[in-house]
Every structure is written in structure tokens, then in C-alpha cells.
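Once you've had a glance at the structure underneath, I'll fire off some questions.
One protein chain is absent from this view; the other protein chains keep their places.
Naming follows writing order (A and B), and every chain is counted from residue 1.
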Amino acid sequence: MQGYIIRRVLYAIVSLILLSITIFSLVRITGDPAVLMAEPGAKEEDLQAIRREFGLDKPIVLQYFVFAKNLLKGDFGKSIYYRIPALDLYIQRLPASILLATVAMTISLLIGIPVGIFSAVRVNTWFDNFGKIFAILGLSLPSFWVGLILILTLSVYLNWLPSSGAESWKSLIMPAFSLGWVFTAAHMRLARSAMLEVLGSEYIKLARIKGLSERLVILKHAFKNAVIPVLTLAGINLVLMVNVAVVVESVFAWPGVGRLLFEGISFRDFPVVQTTLLMGGVMFVGVNLIVDILYAYIDPRIRYGN
Amino acid sequence: METSQAVATGDTFAAQSFELTRWRKVALVLQRVPIFPLLILATLIFTAAAADFLAPHNPEVGNLRYRYRPPVWQDKGSWEYVLGTDHMGRDILSRLIFGARISLLVGVTASIFAGTLGTTLGIMSGFRGGWVDQVIMRLTDAWLALPGVTFAILFAVLMQPGKWNIILILGLVYWTRYARVIRGEVLSLKERDYVRLATVAGCSRAKIMWTHILPNVANSAIVIATLQIGVSIITEATLSFLGVGVAPPEPAWGLMLAEGKSGLMAGYWWLSVLPGLCIMLVVLAANLLGDWFRVWSDPQLRQL
Partner (left out) sequence: MTEPLLDIKQLRTYFVSAKGTRVVKAVDGVSFTLNEGETMGVVGESGSGKTVTSLSILRLLPPAARIVGGEIWFAGENLLTKSEREMQRVRGSQITMILQDPLMSLNPLFTIGNQIGEPLRIHRGMRGHSLTERVKELLRGVRISSPEVRMREYPHQMSGGMRQRIVGAIGISCEPRLLIADEPTTSLDVTIQAQYLNLLKDIQLRSGLAMIFITHNIGIVARMCDKVAVMYAGKLVERAPVRTIFNQPAHPYTEALLNAMPKLTDKTERLWSIEGQPPDLSNLPTGCPFSPRCPKAEDRCHREVPPEYQVGDQHFTRCWLWERR
């Protein structure tokens, strides 16, 4: 098991290094990095100052190490627009995104798990088919479109909910729903297939042989076992949600890191963009690593095996 | 669902219990042929091809005197601009029609590009093994460490906006989906007798990969490709929405969505809803088709 964990950690590190290299090289290939890091209309001496600060006049490999060193120190550059360190800005906005993602995840589980489980219990009936359609719709409707439709109906026409900002819990509903939509479909599908597999297992057979009522068989024995893989996926998806919330946050003007990215792109604030993407990558890699390690403890095959 | 009458008499068994109701028969037929998605995709292809003839107006140049006209069925709408106009006075219908071209182009080309790249790498990785395999697999792991959309945004921000850049980006981001699966299949195919025979007979590795392995993995690759069309289109729409995708004044649907967002509060719903509807229909059709294809090409699943 030690070997497994060590390997996983190594992969994570390699992934992050690759990510940083990608950003690093792309920036230099597509233009002058000094220009990107500077304000628009900067004069030559400002550019020179930036070059010195980031060591851009040194050989490439050295540049990379300076870059990496800065990253590790937590120096991701300064936001051109807000004039504070980009990392601080990111951390300021992060809680809002996490809140949004958590609510969205809760919604997706509250809907997805029961629908998926019930579809499996009543497999191939009209409910199951309805569930399948629902799942495909979930994967086909982009989150921002769901958001726009919600805004149109609930905000513009019915005037029930505010369409932007983060004043009250009311502003949370529509963005959370839009964000959670795609994941609802994925969780529903997984719940269904996990439940189907559990229902075909021997211990369910034995539960029936013992004379348990069908309701007890499903609720007590099957449900618990089927829910486990779904919750695992949900954990990983939570971080994914934070990353892909860019569009939803932009549409609803929700003050999270997604919207920060959008602003960064719109205002050509490259340090902010770089920070958001890098941090997003770090969190994603981090959570996957944690989940992999947890699995090493739970799954006996990994624990005692090769 | 057993009742007290658990037993049907054996003689009339064949006759009674499985008479398919009319509704079931219809459903069975509909399941066999994916009419709905094919219809939509056919419409899409036709529209894209005949765009020049179908579109009533120039999609990129508008008449500022006719800005924000609503669709024909609303007050102040007219048949001249059937689906209304946008903030620059451009005809929405024409833009949607030309947008179909872009979506189709991007969706299909990106899928093919990613598919070719991914399948090639997957076959090489699986077949040659050794360090080639290790390198490609590590690369895949590193690639998959980031969510696809994030990666795409990263590339898009640093490159110029534009159709072809988007296709390039989509290919570079999504090839991993293919590589993993194909490699798995190749690993098991490698052990088959006819492959071994070919090796023993002295065929070059390239020839074996091309003639024996490729046709067998083509099935899976096509399934993934059809399912990826939807993903590509949505990613392109997302990138255009964020402003780093297709450049204005090109009428990409995602871009139209972005441009239409500001008009929402004023009630100009057609600016966003219509392009969004188009995206939804096309992606839905592609997903349904891909799903149907997956079931159709796997004889095991067909029984279900």
C-alpha cells in the first residue's frame, strides 16, 4: 500500500508541474509575458521593471525555476485591476464558490439519489424511462442555458427571485440549481447502476430468503450499499463544480472564483487568470489525491495487495 | 409483483402472457431507429450546407434602424425578421443558420481531431507497451488531472479567438478520453490469436496496428466520438460565451448567448433563448445518437 500512496502522490506532483509548465510555456509562446503582466499602455521602463522582477531576461530554464519558486512562495503576481496580490483575491472569493458548490451538490444529491434508486427498483417501467430521459437532458443542457431560462422565467417574468448578486438566500437558488443540473443527471445514473448491481447480489437474495418485506430489503440492505459509490463521486465532483462554475457565476454575477476568472479574462488581468486556473488545478488534483488515498484504506485489495 | 394467482395454466401460456400491447410495439420500434436525433442532425447538416441559400439576411452586418426587433409572433415583430434582431440589427434567423455551420464544423472536426489523436496514441501505447506506454499514460494522467473545461479556458485565453484555434484546443484537451479506452481494448486484442499469428508471420508492427487492431477498436472510437460531439459543442459555446472562443462578428451560438445576456433584463428573451435552444437540440440529438450507437454496436447490450 505504501507503494500505491507514494505513486499517487508522485502523479499529483507531476500533474501540477506539467500544469505549471503548460501555463509557463504557453504564455511565452503566444506573446510577451511582460506585456501580459503589465497594465495596458505601460511604458517601456515599466516593462523592463517587470522583466527584472520576474527574471524574464534570464535563460528560459532559469525563468521557469523562478516562476515555480514564486508559485511555491505564494506569489502569483498582482492583479492589474484590483492592485492586490492575485492569490489574496482568490482566497477572498473562494468561500462564495464553495458555498454555491455545496448547495448545488446538495440539490443534485437530494434529487439524483432517490430518482436513481427508484429507477433501479422499478427498472424498465415508465418511471425508469422518464429517468433516462431526464439523465440525457441533464447532460445535454449547458448549465448557462438552464441559468438563462431560469432567469427569464423566475426573474424577469415572475419576479420571484433576484437575478444577480448575493444579497440573500434567494439569490442562491437559481445559480445552485443551474450548476447542480448536470451533476444531478450524473448522480442519478450512477445511483441507478449501483442499485441495479446491488439488487442482483447474493446478500439481497438472502435478505429475501429470510422473509424480509421488499421495502425492508431495499431500504435497509440495498440502499446503504448503493449510495457509497455515489457519495464518492460526489466528493470529487464538488471540487469539479468549483472549477466549472465559471459560467454560472458569470451569468448570475455570483461573487466567487468563477466570476473572478471571467472578470480576469474580460479585463485582460492575466495574473488573476493565471491564479484562478492554477489554484483550480491544485484543488482538483488535491481532492483526487485525497480520495485515492482514502480508497487505499477502504479497499482491501489495495491495502494488502500489490 | 405476484398476486394470489401466481400460476397461469401452461396450455394458454404462450397465447396470453406476452401479447405486446400496441403501445409497447410502438415503443419497441422507436427504440430501434433513432428517428428524433437523426432528424435533427439531418436538419443541422442541411442547414449548414445550404446556409447561403436559406438565410434571408447577412448574418454579420445589420441595420441599426431595426435593432432589438422581437420575433414575428410578438408585438412589433415582422416577417422580414422572423426571429427578431439583435443589438446591432442583425437578423437572428440568419445568424442561427450560419451558426449551425460553425457548430457543426467545430463539433465534428474537433471530435475527429481528438479521436484521431487519441486513438493513435492509444493504439501505440497499448500495442508497443514499454516506455512508450508509460510516457503516454503518464501524460494522460497529468492531462486528466485538470477538468477539461478549465484546460480549454487556459489554452483559449492565451491564444487568439477563432474557429480553428478552438478546434485545435478541443482536440488537445479531449484526446485523453479516447486514449485510455482504446488502450484498454488494444491490450486485450493483443493477446488474440490472429494478432499473434500476424506477428509470427513477420508483419511489421505498423501493418498489424493498421490492418488488425484499428478496425476492431474503431467501434469504440466512434461511440466516444459521437458522444464527444455534444461535449465539444458545449465547450465551444462556453468558450465563446466567456469571450475567448469564436470571435465576433461570426455568429457562433455561444457568442450569441453571451451577447444576448445583457438584453435579458429588458425582456429581449429571443436573443438568448433561441441560440440556447439550438445548442440544446443539437447536443441532445448527438447524445441520443451516440447512446443509440453504443447500444447498437454492442451485441450484449442489445438484448436488454
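Note that in this section a residue touches a chain if its C-beta (ideal position, glycine included) is under 8 Å from a C-beta of that chain, and two chains touch if they have at least 3 such contacts.
Owing to the predicted nature of the structure, the values given are computational and were not obtained by experimental measurement.
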Checklist entry - Which one, A:Leu110, A:Leu206 or A:Leu294, makes contact with the chain that was left out? => result A:Leu206
Checklist entry - If the missing chain were put back, which residues of subunit A would it touch? => result 201-203, 205-213, 216, 221, 224-225, 300
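Heads up, the rule we're going with is that only the chains that are shown with their structure count from here on.
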Item to check | Of subunit A, residues touching subunit B in the complex | outcome: 11-12, 14-16, 18-19, 22-23, 26-27, 29-31, 136-137, 139-142, 144-145, 148-149, 151-152, 155-156, 163, 240, 243-244, 246-247, 250-251, 261-262, 265-266, 273, 277, 280-281, 284-285, 288
Checklist outcome for this item: Within the complex, subunit A is touched by subunit B residues 138, 141-142, 145-147, 149-150, 153-155, 157-159, 230, 234, 237-238, 241-244, 257, 261, 264-265, 267, 269, 272-273, 276, 279-280, 283-284, 287-288, 291
